[in-house]
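Missing here is one protein chain; the remaining ones are kept as they sit in the complex.
We just call them A and B in the order they show up, numbering each chain from 1.
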Amino acid sequence: MWTRKHLLGLEALSREEIVAVLDRASTFKKDGRLTGETLDTLAGKTVLLLFFEPSTRTSMSFEIAAKNLAANVLRFTSVNSSTAKGETLVDTVRNIAAMGPIDVAVVRHDTPGAPQRVARSLDASVINAGDGAHEHPTQGLLDILTIRETKGAFDGLNVAIVGDIAHSRVARSNLFGLTTLGAKVTVCGPATLVPDDVTQLAVEVAYDFDEIIPKMDVIMMLRIQHERMSEPLLPSNREYAKLFGLNRERENRMKDDAIVMHPGPINRGVELDADVADGERSVILQQVTNGVAVRMALLAMVLGK
Amino acid sequence: MWTRKHLLGLEALSREEIVAVLDRASTFKKDGRLTGETLDTLAGKTVLLLFFEPSTRTSMSFEIAAKNLAANVLRFTSVNSSTAKGETLVDTVRNIAAMGPIDVAVVRHDTPGAPQRVARSLDASVINAGDGAHEHPTQGLLDILTIRETKGAFDGLNVAIVGDIAHSRVARSNLFGLTTLGAKVTVCGPATLVPDDVTQLAVEVAYDFDEIIPKMDVIMMLRIQHERMSEPLLPSNREYAKLFGLNRERENRMKDDAIVMHPGPINRGVELDADVADGERSVILQQVTNGVAVRMALLAMVLGK
Partner (left out) sequence: MWTRKHLLGLEALSREEIVAVLDRASTFKKDGRLTGETLDTLAGKTVLLLFFEPSTRTSMSFEIAAKNLAANVLRFTSVNSSTAKGETLVDTVRNIAAMGPIDVAVVRHDTPGAPQRVARSLDASVINAGDGAHEHPTQGLLDILTIRETKGAFDGLNVAIVGDIAHSRVARSNLFGLTTLGAKVTVCGPATLVPDDVTQLAVEVAYDFDEIIPKMDVIMMLRIQHERMSEPLLPSNREYAKLFGLNRERENRMKDDAIVMHPGPINRGVELDADVADGERSVILQQVTNGVAVRMALLAMVLGK
């Protein structure tokens, strides 16, 4: 089912390929938890974590996933943007590869397409761990696994993605994956943060959060990231929370079995209130657990294991 | 003797509990050195180093201690104070725990009580590696082990702690531990740096260093940390050294077998002169060695090993 050497995005993946990842990831879990067992699937293999943006959670999740499969982990971190641009990225990658065999390179970079450029310069599998506002496919897959675990099937499922759609690689990867699986996705946010071309992705657009809440099976809140906006596109956190924050009152109008998701880290009191984040509908920590499972699956699968 | 799941401070520890740690730590030493042997006491266990303040020595000491016991070490470092505040700390901890089982979390944080908050949100043992100006219990225990190794017993032993008592978690942990063991502790420093309530801890207070020197069996010099003071409480390094610095002349007036301690890193020429730091009375490197031994003991004991 899975024959790809790289995972650069969810846009290109078929339903069968996505399901293959979910199925493999599920084998690493038991009773809702990771088994915690160390497998020797990747013994003798080297996984390079190549992070050009600050990251603690995602890089830690990949590190744990790689170690759970007994891989060696090498870490290259640079937040110096001069290192991160253009040909220099390729130089960096070729240099590291000259130091010894790399089997998988996990790449995070603020430039869309950077992982693809690494894939062309390196004789290793590449997994995109987030490239600018383009894609964050392992986040998309962990979200999708979480939805499958709680809701069972995707056909006709109503999923809302709420917040800064325009700057969110998390939103894009979820959009690609969820529509491929047959879910009905609605994006919702301030007009300034919803790109015009999003309707081409066969999704609904809503500007009034309150209106769509009662119909949704899944509400995925995005993190407000002021640092990603070059000009102020939002009035204030308080104003944003009033219009698009998921608080207890809004949660009360959700379907009985609807769930709340968030990619973390949460701005509590802005896009998500603390009681909702910690409430019964929240599957946020399940998402984190599934992140390790999905990354274990992908590290193994891109190496044909 | 030891039944605690956490080590949050020395204030709560009984004489028997402290002695149990010292005895266990001593088993890892031979002829004054660490045996250097790798034991499999914590094989398969995961120790998380959760450092929200810059630290190299303490975190390296814990890392070496954990690896000496064959534990897996995960490191989470953040000096971003926004991550470090309030509920976000709990979010961070819960997230990491969702990625896989954590057996011990070692926590350093600039907020007093942070390790306790972690202990409440996590199903793991927690060791406080320094929380604001509250406690630094492993430092206290390594100091106490060093005193026991050199002086034998604590009853009636005269110990001076000299310097910035008000801002020092090292001083507090030592005060709790040493008085529990029966030592007679005198704190000494400029009036601005000795808190009023310290006398409630059954210790003597002195403002004239020269006066107390001849009576002391142990003189523990604290590091002057300008960065911890929000307003200037000291005239100048030179003035401080003149009144409270331990120089060769003052050392000459110490008891014959009295020892000099310092938690490091030393401001040479300020609180401690170079020849005293490197002199025969100095047990400073012995303290560092004992740091690893004490941390090995605690990592094992909080897990019931």
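In this text, a residue touches a chain if its C-beta (ideal position, glycine included) is under 8 Å from a C-beta of that chain, and two chains touch if they have at least 3 such contacts.
Keep in mind the model is a prediction, meaning the values are calculated, not measured.
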**Complete:** In the whole complex, of B:1, B:43 or B:274, the residue touching the missing chain would be B:274
**Message:** Going by the contact rule already stated, which one of A:30, A:94 or A:248 would touch the omitted chain in the full complex?
**Reply:** A:94
**Item:** Touching residues on subunit B - with respect to the absent chain
**Value:** 34, 36, 56-57, 60-61, 63-64, 67-68, 264-266, 268, 274, 285-286, 288-289, 291-292
**Item:** Hidden partner chain, residues of subunit A it touches
**Value:** 72, 74, 76-78, 83, 87-88, 91-92, 94-96, 98-101
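Following the convention adopted for this analysis, only the chains that are shown with their structure count from here on.
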**Message:** Centroid of subunit A to centroid of subunit B, CA atoms only: how many Å?
**Reply:** 41
